[in-house]
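Only one protein chain is missing; all other protein chains are in place.
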Amino acid sequence: QERGGTLKVALNPEPPSAVAGISGTGAAQILYSKIYEGLFSYDFDLTPRGVLAESWEMSDDGLRFTVKLKDNVRWHDGEAFDSDDVVTSYNVFAKESPNLAALAPKIASVTANGPYEVVFDLNTPVPALVYGLALGWLAIIPDHIYGGDAPYRDNPANDTPVGTGPFKLVEWEKGNFIKLVRNDDYHVEGQPYIDDLYFVIIPDSQGRAVAYEQGSIDVVSASILELYDVERLAALDDSQSTSQGWELFSPHAFVWVNNEKPPFDDRNFRQALNYAMDKEFIRDVVFSGMARPTHGAVGSRTRFFDPETEGYAFDRDKARELVEVSSYDGREITLMPASFLGSSWGRLAEYQVQALKDVGINASLDSMDVGTFLKKLSERDYDLAQMYLYQWGDPGIGVSRSFVSATAKPGSPWNNVAMYQDAETDALLAAADAETDPDKRAGLYSQAQHRIAGDAPVIWIAELDFPTIYKARVHDLITDAAGLSSNFAGVWIEK
Amino acid sequence: MSVLDITDLRVTFAGLQDIVKGVSFAVEAGQTTCLVGESGSGKSMIANSVMDLLPSSKIRVSGGDIRFDGRSLVGLPVADMRALRGAAISMIFQDPMSALNPVRGIRTQFDEVFSSHGIEPHQGRRARMLELFELARLPDPPRILDSYPFELSGGQRQRVMISMAMALNPKLLIADEPTTALDVTTQAQILRLIRELQRDFGTAVLFITHDFGVVAQIADDVVVLRHGEVVEQGSAETLLRGATHDYTNELIAAIPDWAPRPGTGAQTPFIDTSGVVKSFETKGGPVKALDDVSISVKPGETLGIVGESGSGKSTFAKCLVGLEEANAGKIAVAGTEITALSPARRRAERRLMQVVFQDPSAALNPRHTIGRTITDVLRANGHGRATARDAALALLDDVRLNRQFFDRFPHELSGGQRQRVCIARALAADPKVLIADEALSALDVSVQRQMLALFDDLKTRRNLTILFITHDLRVAAEICDDLVVMQSGRVVASGAPAEILEGEMHPYVRELMDAIPGQDWFPVGAGAVPHSEVRR
Amino acid sequence: MARTILSETLKRIIVLVLVITATFLLVRSAPGDPAEFIAGESASGDPAFIEALRARMGLDKPLIVQLGIYLGDVAVLDLGMSYREGRPVLDMILERLPNTLILAGTAFVMALVMGTAAGFTAAVFRGTWIDRVISLGSVLFFASPYYWVALLAIILFSAKLGWLPSGGTQTIGAGYEGARAVLDYIHHLIMPATASALFTMAIYARLVRASMTDVANTLFVKAAHAKGMVPGRVWFRHVLRTSLLPITTMAGVQAGQLVAGTILTETVFAWPGIGRLMYDSLVARDYNVVIGVFIVTSLIVILANLVVDLLYRFVDPRTRAA
Partner (left out) sequence: MPIWKSILTRPDGILAVLLLVIAGVAALLAPALFPDGPWRMAARPFQLPLQDMRHPLGTDALGRDMAAMMMYGARTSLGIGLVSTAVSVLLGLTVGGIAGFLGGRVDSFLMRATEMFQTVPNFALALLLIAVYSPSITSVVVAISVVSWPPVARLARAEFLSLRRREFVQAALLSGQTRFRVAFSQVLPNALSPLIVMAALMVSMSILFESALSFLGLGDPNVVSWGYLIGAARAVISQSWWLTFMPGLAIMLTVVSISIIGDAISDSQDPFFDRRESV
């Protein structure tokens, strides 16, 4: 390892704030993960590691989770870090972060037990809890700033974020770059290694590619590149790439199908939709090979994945037959493309419409801005809509939420937007989510995966695989399952 | 040796069509040569050829010679020609309104005359300019020098142009219709000015005009041009005494003899206006175009309204027919006070009065055939589709136009023919009153005569009342039964022409009378004899 | 004089108020409101949460009341808060405005100078091959979508030749200071400014050529030649000088439109200006920012027009009199 140097990372879209949990976008998390830390991080195989946590333990009955904290941590403003900070963070995000809010009913209380120990008392066993407390759900924020009653989002201190992370925010030239510098008081001796960390904002994907090529940025994720450029940029002399660093998220692309609305209430029709998609074409042409086929609701990198689940290999004839026997009456159905996610999604949508037409479904596109898109999802006012969701390592955190009837109601654009309701699935998932025995849990999730796959409540498309491309002189960039969203404390640059 | 000697000059358009076909004449030092001829005869082309300022690269001198001071100007290098322009030969143009750059000051524009030729007057530029302005009788020269063109009247601008032209004591001054756009009174002053300057500086003047009155006033020699050819030339004296060519005679004869009519006497007026006031809101404040005007028109008569430009003649006509609404005053037609009627009734009453405008080309819709122009009016006045065509053809007969013109477009007609169409259109509304607003001034003199005859003819055949608006006192005196003289929106005199023009004269009328050019040859005023006798 | 300026200003303020009102109503008539968007982005669909957000943003009040409040705020230069960034809109605009003004300003000057020069040359050499080349050039620039030209330029000058940076306003992390930083900025400015200028430049070239040709045929130009002036001077002092009138008018219209036109350039060249801010905010439904940028650009157009009116007084003495 070598000390010093400047690292420039492409960021898009520009986050509205560097304070944790204000914006839920991936870009925001990439930014605030350098300033704030969570209790845990996760290895590539999803084994938890402590960040602010020194050690942790789940009681045998699965109802009490105890976390011991590090005792040498200081906030950027010099204050000492202790268990009150964790309790305050939990209290804030149990309200502010809708993700944690979904888990909150299962958590009876969170209490400080001495300055360096926090106890989570649970109402029902939550074996996946350690994944539910990831940085993206629960960032640790200072009690001495957010301990009061002031609404979190309007706190005047939000202009100057204070975290425990290895970098401090010093300058933000809007629309241009965000500059972070080394936190000299970081709690891991010797870290971080780099002095200056820049996030460079380039709104245009082509611009990002040229900027990387020209050397004005050192790191860029394929998720914000045109996939066609990825191979070329990765092959540059001074370049390297890795597809690790997405294990925690395992982005799962699919198409929401409005199960309540005819003809989508007909399982034959939904299956037809699944058979109509040529996943190999999508992987090879639309995503330039940077994707893998899916098998149902759980991603292959997520725990308890069952590879035996039906994958709906492309079969146009079968799709046609199923359309024939379904209740579809030939009316026009619309697909809402998530083109705001990148141009591949627009192309994917164009392909999908064509693929549906090819099996006799009269499909068309209806594009709109993000706001309207999400609003329509919230109101369940749509036919088909592209989406991808993170899986968060454990199906209990990232998968169940999309298929249980409890969330099959208008309100959130992130839960069971498909309005899929099946009693047996509900029972299986409830049991699995609370099962403390790992083997039994695996069995239950397996059953649930088969059940859901058979009902085809959504059109599964692909698991996305975004390499991170970076200059060869950058080392130890991607070291855990959160990839670019980890804290970069160990990243160093060869001179 | 003549200052300017033109021999067998040919000017060709696009190498095909001769515009000037072998013209020869000379201009002597200290003398004025007048180039006369109707519109399009090539007068300006000759002037432009001398200056080497032909309007387009397609038009060029294709033969003959132009000698200035013995030196041939044809094919002279550009730089040499430029050195002559403005210095040895200078020129003034017809339209003083547009001959000065509107966005630059008088002083800078004047200055260019000196700077272009690198000449420093011994007394200094400013003093020289002021001196020239004095000579040109411009009021308050220092103010004029610091003005912009738009701040000067037309006559003042023309004087500025003349001052510039005289600034470097040119040997030859070319004046291309320098007074046509001006009032008679201003014209008289400008003509006098040119005469004086010429006398003082010994300049040779080439003066272009189409008005034989002007010729009689200033010419030493005359060249009569027609279709690019000289039809007659000689000293003014000889030509006026006894022109040999029919065309010249026609032009001379077109000037009416002074014969004011005695008037019609008392009669109930057909149109009666009293106290008409009209003012316009302009950027510079309100302009009172009509100030307490009361005019009555008797049935079947020809009433002339004369006055300088801007005196309110047209505005009065417009208020009468409703193109403008008067601010105050009463207008009664055939005993009905139309100002008191509802707008719809008013429009109906006003249809009894139809206008023939000054510019016949502007008064016709270029996209409608003659037939359509007339039938549209007929149909708006109760004719059916079938009868309208016949009625329109009959109207063409009435104005002595061939029926073939029915399907033609205005641009296929000559000026006089177009004006006949305008009259036919006016007649189509079956009016009792015909208002002719400068209806003849855009036409050539010879055509004017025919049109006057037509008016006379129509008047008797259709029992029309005619309101004849003009600035030409000779014509007004000749044809009007009654006369109204206007000045700055007011009526300064009204009554029988003979009385107004020959009796106790209003000072303004006197001024107008004096300004009529060529009185030596074409006498006006009490006891004036027919000009044919003077010229004998 | 003072009175006309006052009344002109008043008239423009009224126009601005109407523009604000219309924009406000238009934007608010859009489906979906910011509360829903924020709720969506932070992955919360909880209706109570959305209601609370709405109340906090004042979105629960009647539209007309919201409008009134908004107009009142604008009057004291408060353009509201950005829903997304939780910062005053005015700050967000002001920190990006200089970049846009510099970009649009440079493009404008380039377009004006080069367009006028080209049009002038074409008019003087009317009918010759020079005229034809310039006319062809201006017609091509007029017809080429400038974002397209910009893309091709990036590929050529940045990616292939490496002469010019592909975007942004500065070499990030280089830590340049003083003159070096200015040069760096200019280096970044070249491509975006040229790309934005092309279209306007073509318009000027055509306009200047046409209006100079018109003026060249007037009597006063003939009279100037008759004075014996050197033709070159006639072109400059009379023809060009008089042609400034239509050019000024056009410049007023274009100056303002250029600011809005930078949306495309700023996106292609990652130029952090208000055009891109507007586009991003529009997509994100950050209403206050959208309306704010709109007001500011309209204000720029209005100011540009005011400047043109004043310039007109200088260029055309006739208007000075009234």
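When the chains are written out, they are named A, B and C in that same order, and each has its own residue count from 1.
One rule holds in what follows: a contact is a pair of C-beta atoms (placed from the backbone, for glycine too) under 8 Å apart; a residue touches a chain by one contact, two chains touch by 3 or more.
Quick caveat: nothing in here was measured; it's all calculated off a predicted structure.
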Shown chains touched by the chain that is not drawn here: A, B, C
Candidate in contact with the missing chain, chosen from B:Leu364, B:Ala391, B:Leu413 or B:Leu512: B:Leu364
Selected residue (touches chain absent from view) among A:Ala157, A:Val188, A:Leu365 or A:Ala442: A:Leu365
Touch with the omitted chain, as defined above, among C:Leu101, C:Ala181, C:Val253 or C:Val307: C:Val253
Contact partner of the left-out chain, one of C:Val15, C:Ala52 or C:Val307: C:Val15
Where the missing chain touches subunit B, by residue: 321-323, 347-348, 350-351, 353-355, 357-359, 362-368, 373, 376-377, 380-381, 411, 422, 425-426, 428-429
Interface with the undisplayed chain - residues on subunit A: 204-206, 209-210, 226, 228-229, 232, 281, 285-286, 337, 339, 343, 346-347, 349-351, 353-354, 364-369, 372
Residues belonging to subunit C that touch the chain removed from view: 15-16, 18-19, 22-23, 26-27, 29-31, 139-140, 142-145, 147-149, 151-152, 155, 159, 253, 256-257, 259-261, 263-264, 267, 275, 278-279, 282-283, 290, 293-294, 297-298, 301-302, 305
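One rule holds in what follows: only the chains that are shown with their structure count from here on.
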Chain ID, smallest distance between chain and overall C-alpha centroids: C
Touching residues on subunit C, where the partner in the complex is subunit A: 30-32, 34, 36-37, 39-47, 49, 56, 82, 84-86, 92, 95-96, 99, 151, 154, 158-159, 162, 165-173, 267-270, 272-273, 276-277, 280, 282-285
Residue numbers on subunit A that touch subunit C, as the complex places them: 6, 8, 13-14, 16-17, 21-25, 96-99, 101, 151, 153-154, 158, 173-177, 196, 198, 200-204, 206-207, 210-211, 213-214, 216-217, 340, 369-372, 374-375, 377-378, 410-415
Parts of subunit C lying in touch with subunit B, wherever the complex brings them together: 127, 218-231, 233, 237-238, 241-242, 244-245, 315-318, 321-322
